[in-house]
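Every protein chain except one is present and positioned as in the full complex.
Showing subunit A:
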Amino acid sequence: MAKPITSIKKYEASREEQIEKDFEEVKTAIADNKTAILKGIDLLKALEESETLDAATAFTYKRKEILANIVEEINRDMYTGILENIPEIVYLLGDLDLKTVRDVTSKLNQGMEEMNAAASSKEKTSVLDLAKALKDPEINRSITMLMNFLKGMGRN
């Protein structure tokens, strides 16, 4: 004679039982993933040693506020120029011929070395010296390069 019933006596696992059970589950998971866990510990150690862990924790707790702060701040009009420039700079980088830039940079460096070496000398240069200097192949090459550069820059 079973009458319909709806009351349920909940099974309350004692705290010890529950801990025991959860611990078993975690233990199995650790054993199954031993290598990953050990590597994870290394990672944590590295983060701790570099003092990144504290910062990352704090950041995670406050992520929504931080995101809101950043978004609101950089969305202000004063930054509009910078924001619009970011992609422009990206495109600029794409347009530059970096190989040439590197060549030119190395030449600039050589020039500066020479300049530094001569910096202490009290020598002065006369017009005649200039004309003579044009005969120096190194100076001549530089002047020619600069003149070509000026020509290119002025092109429409």
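In the analysis below, a residue touches a chain if its C-beta (ideal position, glycine included) is under 8 Å from a C-beta of that chain, and two chains touch if they have at least 3 such contacts; residues count from 1.
Everything below uses one rule, namely that contacts and distances are computed from a predicted model.
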Unshown chain, UniProt name, "Formate dehydrogenase major subunit", "Isoquinoline 1-oxidoreductase, beta subunit", "ABC transporter permease" or "Copper resistance protein B"? "Formate dehydrogenase major subunit"
Hidden-chain contact residue, picked from the options A:A2, A:M78, A:A131 or A:M153: A:A2
Which subunit A residues touch the hidden chain? 1-11, 64, 67-68, 71-72, 74-75, 80, 83-84, 86-88, 90
